[in-house]
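Of the protein chains in this complex, all but one are displayed in their positions.
Now for subunit A:
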Amino acid sequence: MTVTDSRQPAAGPDAEVAAIAVTGLVYAFGQTRAVDGIDLTVPAGEVFGLLGPNGAGKTTAIRAMTTLLKVPPGMIRVFGRDVARDRMGVRRLLGYVPQQLSADSGLTGRENVALFARVFDIPRRERAERVAEALEIVGLADVADRMAGTYSGGMVRRLELAQALVTAPRLLILDEPTIGLDPIARTSVWERIDDVRAATGMTVLVTTHYMDEADQYCDQLALMHKGLIRATGTPESLKRDLAAAWHDAGRDAEPTLEDVFRHFADSELLGDQEGGTFRDVRRSRHTASRVG
């Protein structure tokens, strides 16, 4: 599968401005540097996957991008707006679905979505209809008036998607949106995202642990480990590079994206402080087989 042009949005005013531009982002919790100087560009209109093992710093990076963590000016721009200088402006462009399943269980699905329509200043005359449309598009129209506390995990996640989409965000940020969901729920979440993106040209930044999802749905990937970006590229180019490295090492096999992930994440297990290079491939494969 190659990244086809049909995935790219038509060139608009946003075409030149990156959806997210990160320069030298550093964030430390006390002595621990969760993000240790990353540069990242998420082109407008793409589905961009941020991959990495647990504790890689993905969530911290995302929380900085969503204005939840304070960073100095100049580090992160969202559609050209500095998150440190124009928090409100940035937030107006964002739809955010955090890692944790979170809906107010004391409200109905519809009320949960309506709250977000209200706090994003959707005018009253449009509100009810927008909320209904958002619930429709995530497939919750039939259960919209049930309490969110009665929803299954997959339904809560779709409800959160509706909360994020009701404001027509230009940038949708999803932190492990499909974690803990069954395969059907996972597919369903991704299909909803894809539908909206196809219709609006919305940019999507997503973190995930599921390599099959990253491979299938992301236009571009960045692999993060220990607070640093170790590799970026399309799923194809990442696999191609590893295949070439394998070939050089005398191994003829088609690497999957999971191999790429293991390559960058596992190389650290051997105490390789330099981070992954494709030369470590054989050593990391050994580790991978030992680890299981």
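Going forward, a contact is a pair of C-beta atoms (placed from the backbone, for glycine too) under 8 Å apart; a residue touches a chain by one contact, two chains touch by 3 or more; residues count from 1.
Following the convention adopted for this analysis, contacts and distances are computed from a predicted model.
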{"item": "Omitted chain (choose from \"Transport permease protein\", \"Ethanolamine ammonia-lyase small subunit\", \"FAD-dependent oxidoreductase\" or \"Winged helix-turn-helix transcriptional regulator\") - UniProt protein name", "value": "\"Transport permease protein\""}
{"item": "Touch with the omitted chain, as defined above, among A:Leu25, A:Leu51, A:Leu165 or A:Ala245", "value": "A:Leu165"}
{"item": "Contact residue for the chain not shown (choose from A:Val35, A:Ala56, A:Ile76 or A:Ile122)", "value": "A:Ile122"}
{"item": "Option touching the unshown chain, where A:Gly57, A:Gly109 or A:Gly201 are the choices", "value": "A:Gly201"}
{"item": "Touch list for subunit A against the chain that is not drawn", "value": "4, 6-10, 12-14, 44-45, 66-70, 88, 91-92, 94, 96-108, 111, 115-116, 118-123, 126, 129-130, 133-134, 136-137, 139, 141, 147, 160, 163, 165-168, 170, 191, 194-202, 216"}
